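Excluded from the complex is one protein chain; the other protein chains are retained at their positions.
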Amino acid sequence: MEILINIKETITVQEALDFIQSPECGGEVIFAGTVRNHTKQREVLKLFYECYEAMAISEMQKIAVKVQEKWAIQKLVMLHAVGDKYPGDLAVVIAVASAHRGIAFDACEYVIDLLKETVPIWKKEFFADGEIV
Amino acid sequence: MEILINIKETITVQEALDFIQSPECGGEVIFAGTVRNHTKQREVLKLFYECYEAMAISEMQKIAVKVQEKWAIQKLVMLHAVGDKYPGDLAVVIAVASAHRGIAFDACEYVIDLLKETVPIWKKEFFADGEIV
Amino acid sequence: MGILLFGAAKDIAGVPVLEKPAHISDVAALKAWLYEVYPSLQQLKSMMIAVNRAYATDEQTISQQDEVAVIPPVSGG
Partner (left out) sequence: MGILLFGAAKDIAGVPVLEKPAHISDVAALKAWLYEVYPSLQQLKSMMIAVNRAYATDEQTISQQDEVAVIPPVSGG
């Protein structure tokens, strides 16, 4: 399995596509998480993502190892943005390429679920009403 | 639910992204199906996709209606390429945007599964050994 | 209107459109006639008939104004 893991200011779906698309794989599943302009009906101005980068990369690598143990996936991309992010901005991109689409869906969902549970990245929400959580 | 359905010579993931990304939705799931350079260990030179376009569009609309009945999806894109397609070329793109990622994964997989079952599109495989199936 | 043929059905018949005999008035009769004229159609894993761009049951009637199509197993995606 080829793996691309990256944490940086700005991420794009295109760089994930560029890495996973290949004539060997038939099915690619991509999850893109974007900043929403509301959380539970409250207007969001921006998010600020911080991360414990060395450990975050290590935890992402552990997720990749688990994926490899579970499924025959050819390529896996995990990208996470950090810093100030505004509504509509990309926060996370997960991309999986496989010969069989069923396992690509399963693996992609598994990765984003696990990333949200284990990878040390934190967001602060700046609401329009002035609160910061 | 906003819907984009298109059948044409060349499709891109970007046009699906442009349609579904919005500050209202948090999660986007995209399936991209590309032409593989092999089928069951046999080298593929190209595929030729033909379609019964008017009925294909109608069947895709029926899928969209089913999706809408099942899940709270904000946006749905179904793109299919036709004509000669070579290994690495995009054949199909499904994209779903939703506030909740779980249903976006479910809906996206449902759409591609159903599309492969019901939409009148046919591919001819041109193998390196000369056979056409 | 004629009968549209696609994919493997078109290859077997060798033409993209067939003239529909006037006596055929439902899907079951159309299928029987097609299998008789082109026995190789029986090799298809499935053969659906679409009437006015929607999958039709065997019981569905066909009039001269209907758009009729022969749908071999689809293989998009």
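Just so it is clear, A, B and C label the chains in written order, and each chain counts residues from 1 on its own.
Methods note: a contact is a pair of C-beta atoms (placed from the backbone, for glycine too) under 8 Å apart; a residue touches a chain by one contact, two chains touch by 3 or more.
Predicted model only: the values in this text are computed from it and were never measured.
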Chains on display which the left-out chain touches in the complete complex: A
Which residue of A:Leu76, A:Ala104 or A:Val119 touches the chain not shown here: A:Val119
Touching residues on subunit A - with respect to the absent chain: 33, 49-52, 54-56, 58, 80, 91-92, 112, 115-124
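Basically, only the chains that are shown with their structure count from here on.
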Identity of the chain that, by mean CA position, is farthest from subunit C: A
Whole-Å separation of chain centres (CA-atom averages), subunit B against subunit C: 26
Whole-Å gap between the CA centroids of subunit A and subunit C: 47
Residue list for subunit C, restricted to those that touch at least two other chains: none
Subunit B, residues touching no fewer than two other chains: 33, 112
